[in-house]
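Apart from one protein chain that is not included, each protein chain of the complex appears where it belongs.
What follows is chain A.
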Amino acid sequence: MRARLTHWLNGRGFAGILIGLPYLWLLILFLLPFLIVVAMSVATRTPTAPPFGFGGENPLVNLDGYARLFTDDLYIRAFTTSLLNAGVATLLCLLLGYPMALGLTRVSKGWRNILLMLVILPFWTSFLLRVYAWMGMMGRNSWFNQMLTDAWNWLTPEGWAVTSLPLMHSNFAVVLVMVYTYLPFMILPLYASLERLDPALDEAAMDLGSRPFRVFLDVTLPQSIPGIVAGALLVFIPAAGELVIPTLVGDAASPMIGRVISDEFFSARDWPMASSVAVALLLLMVVPTMLYSRAQARADGAEAKPGGQTQP
């Protein structure tokens, strides 16, 4: 018996345990809960505990939740707000992150390591505290708000003068804090793809008489598209489903999807509706995710080519 066990452990058992244990874990604690959400999204809400019915006197498939997504103004607005906020934040991250990543490839090696560490450092500190830092910055009495207020009063006609700007509890605040917290996710993949580029190509284009900006448009930008796609998705996906940032600095009157899901679940105790919204959000994520994995596969293919530098 023992001998057979040893034999099994050193044969098929080795792979079996290595694969089986994490597989089983993810099946029970990731796939099963996910399937529960999908099933719940077509269940019917009941006054029982837990508050749903499925089969029996209730219909087996109840699509009311999904229908409400298209008819109820609350969900339409939540989805629009989320996609808009996440989209603007992604665009701003790209506009700020791209020149930063490109700049990082142009500084000396010693500086580069220090600056890369400084990009990553905020990521290791608490996410919540980074959001909180901006709550302090944007408050009506803060030095930052007063500075912006002075600038506003100086730039605009006298009649528009204000004592402080209403920065907090607005979509502006949500986008600003999203850019702040997710910018490293944009910079790092961009840097990884820009750092791999061959500077000889730049020099060749320059020698042939191209102006620096043309070199950027014709040589650098097209080669960094996988990095742009990766960075954009790493920012857009968490931003669209964000719960913490809009709760703390957002406008409570126009909630984002994350907040709607959580409110449906806890306040309204409508599990099927919360699940329908969740599934709809996931479907919206599937398209960008597939784009991402395709870009990733292409980037990995490029990396595997001989002569390509490995990532730091």
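We adopt the following convention: contacts are C-beta pairs under 8 Å (C-beta built on N, C-alpha and C of every residue); 3 or more make two chains touch, one makes a residue touch a chain; residues count from 1.
As a convention for this text, contacts and distances are computed from a predicted model.
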Complex member absent from the view - protein name from UniProt, among "ABC transporter permease subunit", "Fe-S oxidoreductase", "3-methylmercaptopropionyl-CoA dehydrogenase" or "ATP-binding cassette domain-containing protein": "ABC transporter permease subunit"
Absent-chain contact - pick from A:L5, A:L29, A:L60 or A:I225: A:L29
Where the missing chain touches chain A, by residue: 9-10, 14-15, 17-19, 21-23, 25-27, 29-34, 36-37, 40, 50, 96-97, 99-100, 102-104, 106-107, 115, 117-122, 124-137, 139, 141-144, 180, 183, 212, 233, 237-238, 240-244, 247-248, 257-258, 261-262, 265, 271, 274-275, 278, 281-282, 285, 289, 292-293, 310
